[in-house]
Every structure is written in structure tokens, then in C-alpha cells.
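All protein chains of the complex are present and in place, except for one that has been dropped.
Moving on to chain A:
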Amino acid sequence: MFSDITEQKETLLAPPGTERPVFSRDERTYSGCSEGFGLGERSFQRQYAHMYAARLMQMRGILKDRAEQKWGTDIPIKKLCDLQMGEQCVIVGTIFKHMELQPSILKEISEEHNLLPQPPRAKYISQSDELILEDELQRIKLEGKIETAKFVTGSVIAIMGAEKNDGKFTVEDYCFADLPPQAPREPLNSDRFVLLASGLGLGGSGADSMLGLQLLIDMVTGHLGDLGEQSGAASISHVLLAGNLLSQSTQDKDSTTKAKYLTKKTQAGSVEAIRLLDELLVQLVASVPVDVMPGEYDPTNYTLPQQSLHRCMFPLSVPYPTLQLVTNPYQAVMDGVRFLGTSGQNVSDIVKYSNIDDHLEILENTMRLRHLAPTAPDTLGCYPFYQQDPFIMAECPHVYFSGNAPAYQSKRIKGPEGQDVLLVAIPEFSSTQTACLVNLRTLECEPISFSTFSTEDDDEEMNISH
């Protein structure tokens, strides 16, 4: 743990001494593997059906193996068109959840219904939802031992059961693709840390969080704290900012609602915020390698995979080779440890369309499904991929994270083949003033929180709750 390696040294409550300690930051080996998430020439002529077809095609083989492992080779694996009444078999397909409350553009613009547009809700699930399994040719309704509220559209699973008289498939059991194979990692000799932070929320109205952010930067760059803490900070070899660097309030588009003559001279809120971000980044990149991922409110494209922020927005920081502007989702290998994660859009979308609220549980579910964003492209904006689905996890990461969670959470999970993954739900810094430190040697995560005082009473802020 970070707090374990930092020694207590009381040197600073004394008159100035002569020592001028300087620690050098540990270098780490780094290789980025997010080429699959980069988009070259973009063509939106295609339909999204290709993506589902590619997804099913890629996952079918994996699921067949898993089904055989789980239920043995006696039970036949059949396609939906070959189903026979009453016969117990295994079917593999994509889940589709039919939700009444799901916003549908066709219903909105249809005049015969005379419906007003639906206001945004926290959850779109209801009691009347139905699960349907689709494969390449047919679809069939599911019932039985399957919990409707836990599943989301787009998950590819294998189901064991039988078709009953009324044309519905009765589920007895199901299984997922589970964790992909993991490359073994070499253990490190010394403790090295990676700082994960997200949701900086610059440009917002909360000025309190700015001092917290400054404290974070001071700590990482070695200004803050006593010698023990500073030497500990020198072992932070990498910083990853996972999205939402700008606050949601910079997204207000006055230009669409206000009259043109009122908004002519006003700048977009994001301009000032980006300038502020550049000034913060230049302090960080002068001391530590930083990876910057875009998030929901950042100035880049909306659909997943989000492309990296453009280097022209950061004139002060770009000359430093330590700055890396990367995509969302992001994958990289640092010192032999594979990191994979997103800025949180995939998780918050699943929160809306299922009854799970726990970000960590959703992270685990997506890991077990072997898919980063199953709800893309149904309810989560996505680029229409053609021949392959880049969100399918090919290799198991060692650290799997998602940004902008309401609170810090972390968990260690094990896979069927002995895979070992650390799941981290990175909290939103602007509201929680908390970041995460991952120890690359032990694969443990510790939250680090910053607090300041204000005119309100000195209550304990930063409650780390599960």
C-alpha cells in the first residue's frame, strides 16, 4: 500500500537545514495496445446489423467451448432453426431485452400516438420487460430461471433448456464466455504505483475541488509532504486520467436556445476549461508520464470508441513527450501489467437499463461477458463497425477500470483458468476528491483522498464506503 511505503519523517517542523533531497522518478516500460480503438476513415453508410453479426460470429466458438465445459458434451448445441419441441439442448445467441420504457425515436415522431417526448429517467426497466434470444436467423422468447432485470441487450450467452409448447424457451441454466486467457506477468522487484483519477470536472462551478486538484498535483510532483511522502511519490511512475476532465456545465449549448445576438460574443465554456486543463497538465507532464482519456463531456466525438483529444488544444503540454493523448476505451501494458478500461459511459449505460446500481458489479459482469460495452450500439452510441467488434476482450487485463463512478470501489476477481484481475471503479474527483493508486507489484489498489477546510464544520469528508 502506498501509505505503508511512505515513512514517517518529521523534518519539516524545524528551521531550515542544509539537505536538498532530490528523488528521481522510476521509469517504467510502456507499450500502448489501443490500435483497435482508433478510427481511420469513418464511413457511416453501414448499418449496425453487421456489428451484431460480427459479435455473434466471434463469440459463438468461445461459448460452445464453455457450454461443453459446463454441461458436458451430451447435450447438443443447436441453432434456433433446428429446435425441436421438448428436447433439451443448448442455444447460443444475443440477448435482446424488450423494454416498454426504452426511448424509441419511432414512437416519438409517430403522429398517431400523439406522444410527447419522454423525459429522461434514471432507469428504463419495468416489470413487463422480456428477454429474447436472437441468433443469425431466428429469435425466441425466454422464460424460466433467468433474471430479466440483470441482463442487457447485446450480451452473447449460451442457454441450456428446452422449447415448450407455447413457442417459448424455458431456461434451466445459462453461462457466459467468462474471462479470456491472460498472459502471465513478471513480478516486479520494487513497489511502483499508477495513479488513476477521473472526473476532474474543470470549468464547473465548484471552486472547492480546485484546491483538492492542486493538492493532488503537488503530491504527485513532489512538492507536498515530508521526505517520506515525497520519496513515496517518486514511486508513482504513471498517471492515468480517465475521462470527464471537463465538467458537464461546459456542455451547455446556449447557442441552440438563446437568440443569436445574445450569444454572439460569448465563448463556449469549454474554451476556458481546456486552457485551465492545459495549465494543470503542464505541471504534471513536467514530472510524470500522463495518459489522458476523453470522457462524456470532453471535446471529442460522442460515439464509442472516442478518439483522443487533439494535441492543438494543449499548446503548453504538447512539447513534453510524457503527455499521451489516448482513446476511450484504452488498453496499455505498463511494466508487464495490462490495463484496460473506459471513462465510464459503458457502465452508466448498463445502470440505466438494468437493476444493478453497483459499478463494480457491472464491471465484473462485463468482464464475465467478455465484452466491454454490450449495450453498444443499441442504447450506447457507437461507430458502425463492419467485420469485427473491437469491444470483445481478446486478452484478459490485469487491471480493469472504469471512470466516473460515484464512489471508490475495488475488487479482485479470479477466472476459471486462474486469471487474476483487479477491478477498479475510479471515483469522480470533482465530487469525492479521491483518486486511486494501483501498486503494480502486488496489484492492490488504495484510495487517496484530499481535503480542505471551509466555512462549514470540519466533518469528515471523503468517506470511503463500499
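Annotations
Throughout what follows, a residue touches a chain if its C-beta (ideal position, glycine included) is under 8 Å from a C-beta of that chain, and two chains touch if they have at least 3 such contacts; residues count from 1.
We take it that contacts and distances are computed from a predicted model.
One subunit of the complex is not drawn; among "DNA polymerase delta subunit 3", "Trafficking protein particle complex subunit 11", "Serine palmitoyltransferase 1" or "Centromere protein M", its UniProt record names it "DNA polymerase delta subunit 3".
Considering the full assembly, A:316 is the residue among A:33, A:53, A:316 or A:443 that touches the omitted chain. For the chain missing from the display, the contacting residue among A:170, A:283 or A:388 is A:283, taking the whole complex into account. Which of A:58, A:230, A:270 or A:306 touches the hidden chain is settled by the complete complex: it is A:230.
Contact between chain A and the absent chain runs through residues 1-4, 6-17, 19-25, 27, 41, 207-208, 210-211, 214-215, 218-219, 221-231, 233-234, 279, 282-283, 285-289, 311, 316, 318-322, 437, 446-455, 458, 460, 462-466.
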